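Quick notes on the structure that follows.
Only a single protein chain was left out; the remaining protein chains are all shown in position.
For chain A:
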Amino acid sequence: MSDYIIETHDLTKRYGNQASVSHLNIHVKKGRIYGLLGRNGAGKTTTMRMLLGLTAPTSGEVTIFGKTFQGNEKKILPRIGCLIESPGFYPNLTGTENLKIFAELRGLKNPNYIKGALELVNLPYRDKKLLSQYSLGMKQRLAIALAVMHDPELLILDEPINGLDPIGIAEVRDFIRELCDARGKTILISSHILSEISLLADDVGIIDHGNLLEEESLKELEAKNAKYIHFCVSDAQKAAQIIAATFRSKDIQLADANNLYLYDTALPVTKINRSFMEAGIDVQEAHLCEDTLEDYFKRITGGEGIA
């Protein structure tokens, strides 16, 4: 059996001539948090909907818990908790009443399931407040409570921090981390907020225009991030010639007349500085830099940054 809890094989969804998701192959490992990162409209939600059988794929296959999803929905879905897009609840009912409906349909008779789930997300049990009076953040918390209520092995959470305040975001982040670390849950989480993925995920899949551009562990991604020495000098052109001639390195990028980036970080900065000064070049700044995940994201998507 495969080590992956979720595996997709050339998963594709087309709407007319437009491919929303194209030949996607993702691999979610057991007991890890997989962050699906992409801009709005990149295909994250469509992918998650296909994983849950809410949208039929045009082609390709989904394997969850080692079983092909199609035909095994009744066995697979009860083991999954999910939050897809906006929270969906009945506005004329209270939070507890809403959860009770879904708990009954899941066959959860013990009210402690509901109570426990609400406590996890800091919402009161048997509160009289109707869902129509809930803030977006409260609805989001309730949706997370619904996703974890039946103690699923796998959580599929689409933008779970939407609508939460900064404290709420930190709480949900800690809570998701704890579910993975302490309870061994496997979690697939999507976000367009890069910092969230970098703070939470163990593995990252970068999706853009429906294509999976990169799939690696966060550590591998961070290791890939470019390191360089940034020099701010009076004459960058002349400084580049000195580096090439004296230190025999061509791994240089001229940003403008005063800034240059040296990617060969093994070279001695102090000696380079001295050479510049001897050649009459003034050095305003020299420091070691590292690309952020955002820089990496920009580079591989070939576009603008992400929040």
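The rule we apply is simple: a contact is a pair of C-beta atoms (placed from the backbone, for glycine too) under 8 Å apart; a residue touches a chain by one contact, two chains touch by 3 or more; residues count from 1.
Going forward, contacts and distances are computed from a predicted model.
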Query - Chain not displayed: protein name in its UniProt record ("HTH gntR-type domain-containing protein", "Surface layer protein A domain-containing protein", "Oxidoreductase" or "ABC transporter permease") - result: "ABC transporter permease"
Query - Of A:G41, A:P91, A:P124 or A:G184, the residue in touch with the unshown chain - result: A:P91
Query raised in the report: Among the options A:G31, A:G53, A:G116 or A:G137, which residue touches the chain absent from this view?
Result: A:G53
Report summary line: The missing chain sits against chain A at residues 49, 52-55, 73-74, 77-78, 80, 82, 84-93, 97, 100-102, 104-106, 130, 146
